[in-house]
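Note that this complex is displayed minus one protein chain, with the remaining chains in position.
Chain nomenclature is as follows: A, B and C, assigned in order of appearance, with residue numbering initiated at 1 for each chain independently.
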């Protein structure tokens, strides 16, 4: 198992949904940086379930305890370890998972990989709860990036059939970034919120769930970051973003739309603006040849519907070797897309800080 | 710069389009394996320009010379180094690139990153020509994978507005794999070939280029490969595939379509078939929780239109600091999608062999 | 800062001497293995100060708390995180370290590297206390190695001018390994213990400290482990062993004595024994060309005297910019060599498990 990321700033996530605690070790942070822990907690609150109307009812006290790496509010240079204790777990809800894997979940693949020894309660190490230390790590990294003028913002691009406006790919206003960064239901065009919530409620009512997309932008990146070929920026960010549970696709700039374009449409013309080289359009998403060009870095991630639904589903009984059905009890979060927004921002921060 | 990939089987690509030679070092291959070099050359021919009607007129003699790592036809266990000499280069065609970056190319980002010292001729290290050693490396890896029953096949999923049929996600016939693997214009439904070639010709006639998508499948993978979170299979393959020039998006299984689905649609029901756990559908693309589930691994990559077009384009003059225009001379390949097929297969093989 | 080791089994150490806690995350352990936690604690006790007559008076309660990765006594495959809380710290003892670096300590280099932001109390992340989670990690790895027949044992080869007998390089009895593994003052020839303790007491009486060497053997290794050149076994073990504070040298087999030998003396003759290829001598320490040959792997590490001594020493005042003197108060451990034995065993286990 490898739950680590990065060569310069190494992130190592640990924990299982129903174990003693979950957390993260961040190795390589610069000594002397001051961290605003309230701002970190604010980001963690955006991810926590139960804060927004669309979220799961399970309450979490996600208060991280810093074991090492900080003295007061300042990074010491030693690995930063934060631990979040697990409480309020109801493991009896998951009693039959060992034998009947939930469709769309990692139950079956984890069973094969870990030979049945993995902690199945609450999804174990595969639990969405593990994104809490990810957001912690990302929030710390984002403060260091912000000092260099690098900001990261994401929004709900779509839920089901309802879409938000996309980012303007050549200019993203600081006020928009600020607004999105403090929202628990982040939208560029807030007028679509009601329709989106209706989509989620419809799924909930029908004991179902619904997917969506998240669009993310990074501003303030200098030109010249990244390496050609396998260490290009697209690959680095993709590796981080696919670390988020439920992500099944990623596209940069115009992405899959580029496949239908002509070169005369997709090539972004260069021009000078205020003495700096910019592009008039940004179909490449701020990356050419794997290297940043100084324009906003923009990508979209596809989030599959939460596999936990209250309907009866077809599955197998691994013990008896027979086909069977399964109804997962408990109340489920019908749409994780709003809460995926701060997680996508966090892993993007972790990827970007490793590019500098 | 980092043109290396892999921890178990390390691939290190070197070379520049107009330098003395290009090549690859592959470190970690198993000693004693016999390599069918004719089969390797056959794969390299699929990628080489000028073999198919849609390709660039530049002729390449892509014959790799093995410097080390093989004794006769058998791997020795030492790093395998293959070198391809560069010939037939017309560097005078590129005389003005240093000052006028081509839109959509890496000229500008490479200029910033390498402070103007990079070899700009033919795109230097960013040249599509560097995919030749990639295909060599992939072809060697594929032979080792084939012995374990793992096959890789890709096809042109679309060019511009013309689409091929997708893979049947739950069963891919060995004969289809074999046919695709030996085709220089790989299609599942060969009846769309004419329309696709028309699309390419139309772009060529209009001094333009056109993009497309490639769909790739891996069969025979055991369940249980990959790791959760950052070392999941999606991330590993994405990192490899984004190493291919012009790829701007990747999606696994139903990919971005999942964003519009309900959980009751997207969850793949489990059932027993011949005593083995399978899924009835394959919306997850053979990967759950970052780990293979034993079904075919399926993904699609978006390929942007070749940025080299013969039309006049807006750009900047980096020396004079003025906006200007540029017309790139020479004949250009209006569509690299057919030749991207064996390259996508190759990097997938490199990623997969590192998962075993 | 990088306090991580390994590619297969990744060890990430965190903590500072006087922070909230210290600990380790171990990523990649095999699911389903049972861990005898009592045996782990026994190894940790061997390292803990205050258990043996030569040790520092500071008492530690080194009881590790498992946050994740185990269910009952069985590894789940998720990262194993163990935390040891810090208690009984007297940070006022170290009030003047920030400005007056202790000779032989990392105070000055840490000050330069971390720009004065590092936690200087008790040596911070450089504290010998950080070897507690190392021993925890090593003890877990050793149990997994033992199931494969691989045993690790070390002993005090020398303290000051008093030497123990060396290992018989071609055969190390299981009973000897067992005895050494449970000793807090591990010696092959126990008759030298009194002389060694006298050496330590003499140093203590004179407010001084004394160095020594540790010899370590690994038995049961199959031939063929390791890679040529940079990933040879010597390099892998050296990287781990130099991770132990105070180690300043390492030699394999006959080591520096080889420099005085003739080839006819140093070459280890091969012969068959019970159908297996063995060597008659073991001057190479079980490693030829960076690869194990199936004989016991043997090395010695040089441990410098503990830099903390109660004598007045010359140093600088980093604030005033003047030369000055320093007397470090408190009682000091005059010799860490006995306690270094289980730590050397632990890092060797961590290195070896990554070679398999």
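A few comments on the model shown:
One rule holds in what follows: contacts are C-beta pairs under 8 Å (C-beta built on N, C-alpha and C of every residue); 3 or more make two chains touch, one makes a residue touch a chain.
For clarity, every value in this text was computed on a predicted model and none was experimentally measured.
Between the chain not shown and the residues B:48, B:81, B:180 or B:337, the one that touches is B:81. From the options C:87, C:191 or C:264, the residue with contact to the chain not on display is C:264. Residue C:253 is the one among C:49, C:138, C:253 or C:296 that touches the chain not shown. Hidden from this view is one chain, which touches subunit C at 1-5, 11, 13, 101, 103-106, 108-110, 112-113, 125-126, 130, 158, 160-161, 203, 206, 208-213, 223-224, 227-232, 234-236, 238-243, 245, 247-256, 258-272, 275, 277, 279-280, 283-285, 287-294, 302-309, 311, 313-316, 318, 321-323.
Not every partner is drawn; the one left out touches subunit B at residues 1-4, 10, 12-16, 19-23, 25, 27-29, 31-32, 65-69, 71, 74-81, 83, 110, 113-119, 124-125.
Everything that follows uses one rule, which is that only the chains that are shown with their structure count from here on.
The most central chain, judged by the distance from its Cα centroid to the centroid of all protein Cα atoms shown, is A. Separating the CA-averaged centres of subunit A and subunit B is a span of 27 Å. Subunit A and subunit C have CA centres that are 39 Å apart.
Multi-chain contact residues of subunit B (touching two or more other chains): none found.
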